[in-house]
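All protein chains but one are shown in place.
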Amino acid sequence: MINYHTVYTTCPYCGTGCGMLLEVMNGRLVGVLPCKTNSINQGKLCIKGWSAHEFVHSPERLKKPLLRKDGRLEEVEWDEALSFIASKLKAITQTHGPDSFAALSSAKCTNEENYLLQKFTRAVIGTNNIDHCARL
Amino acid sequence: MGSLREAIRKALTAGEVAGVVGLILEEGHPRPHLFTKEAIDELERLVVGDVRYPLAGVLLKIHRSDPEARLGIVARGCDERAVLELDRNEQLNGEGVVIFGIACTQEQANACQCAQPYPSSHLFGERAAPVSDSERFDRLESLSKEERFQYWMDQFGKCIKCYGCRNICPMCFCPDCVLEDNDLIKTGNIPPEVPIFHLVRAFHMAERCVDCGLCEEACPAGIPLRTLYKKMRNVVTTQFGFTPGITKEGKGPLQYLGDGEFGKQEGH
Partner (left out) sequence: MTNSVEELEDAACIMIIGSNTTASHPIVAMHIFRAKEKGAKIIVIDPRKTHIASYADLYLAEKSGTDVAIINGLLHIIIKEGWYDKQFVEERTEGFVELKTLLEEYPPARVAEITGVPEAQLRQAAEMFAKTKQSSIVYCMGITQHTVGVDNVLSLANLSMATGHIGKWASGVNPLRGQNNVQGSTDMAAIPNVLPGYQSLADDAVVSKFEAAWGVTLPRKPGLTLMEIMGAIGTGGIKALYVMGENPAVSDPDIQHVKKALEALELLIVQDIFPTETVALAHVVLPAVSFAERDGTFVTTDRRVQRIRKAIEPIGDTRPGWQIICDVAHAMGAGGFDFASPSEIFAEIASLVPLYAGISYERIAENGIQWPCPTKDAPSTVFLHKDRFSKGLGTFKPVAYKAPAELPDEEYPFILITGRDGFHFHTGSMTRRSKSLTAQINRCYVQIHPLDAKKLKIKAGQMIRLRSRRGAIEVEARITPIVQSGSVFVPFHFAETAANVLTNPALDPVVKIPEYKICAVKLEKAT
């Protein structure tokens, strides 16, 4: 049976924050409609907003964790990638101290993700070396 | 509202239609939705109001994904006109589409300056009086040719090239769009080539535009697109005795051009 519904969300591009409806058909994004009742954009979008669904199903999406082995990035399972990170990070920060670590967070990630990455940087590693691309 | 919901519920449960396109209220915002038998309780959140979305366009999208499924639509006058034209252009099998008609209120008809604010039959609301005159249209017609030309050049110059007019239009069903062809109209500029971008679209609308006005509602630059397309509609009506969405039988004048395969090639 066909399924068509929309999901109310916020545009992933600039900081205006237009309200958009993602059109979902049978589990795939098939389009975007501007939310008519959002007070910021009032049923309008720019060309980027109108096409915000297009990159989501791109065949170029990263689909598996990658780990550099013999100079090349190879697909691995999550557990291997995570334990590699944990052991490397521990070794580096134990040898060189917490200030040898830095994190670059993102103005394209959510509040929750930014909050967690700075919490990880400050509370787990123990450094204030965190910044993002707000200036770029 | 009760009889509208009941009619949809009956049609869905009886298997008369596989799904009905209408507006659902979620998180305080009405939005397009396909109501189905499998989630029949959602009908409680079916809404009808001032907010309009291109429901005929949504219907077309679903039809393309499942051409065998018989679909219904909660349709205002403008939605029904769009279904009629999509059918005439061989994009839908209009006789297979079940219309659950709703009549717009007088306030809505006035706000839209709608000449036919109701579908052929309706289950909700009462027929409002048609609003035939368009103040803005008449004002522009009264200007001199030079003034009118300047007015439109200024309006087209505001365009930020969002393609909202095309994207929201239930009648823009072509898979390849001339407005994205760099060989015909230069891409990549804001504003797009003035006035050719908008005039090409206006010509394409000549025998298709059902005067729903969604294009103008979607325009961030506030270009009075509906007035432009109204002019095209009037020309087609006067010259060919054909009004898109209103003339029930026969082909549109441009459909007599070419090898007759025009509509069929597109969309299927």
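Letters A and B name the chains as they come in the text, with residue numbers starting at 1 for each one.
Here, a contact is a pair of C-beta atoms (placed from the backbone, for glycine too) under 8 Å apart; a residue touches a chain by one contact, two chains touch by 3 or more.
Not measured: the values here are computed from a predicted model.
Trainee: Considering the entire assembly, which residues of chain A contact the chain that has been omitted?
Mentor: Considering the whole complex, chain A reaches the absent chain at 7-19, 22, 24, 27-29, 38-41, 44-58, 60-68, 73, 78, 81-86, 88-90, 92-93, 96, 98-124, 126-136.
Trainee: Tell me where the left-out chain touches chain B, residue by residue.
Mentor: So the residues of chain B touching the missing chain come out as 27-29, 157-158, 160-163, 180, 182, 187-188, 190-191, 220-222.
In this section, only the chains that are shown with their structure count from here on.
Trainee: Going by the contact rule at the top, pick out the chain B residues touching chain A in the complex.
Mentor: Interface residues on chain B, with respect to chain A: 18-19, 21, 24, 26-34, 36, 38, 51-54, 58, 61-62, 65-66, 69, 160-164, 167-168, 217-220.
Trainee: What residues on chain A touch chain B, complex-wise?
Mentor: On the chain A side, the touching residues are 1-6, 8, 19, 21, 23, 25-26, 30-31, 33-38, 41, 43-47, 49-50.
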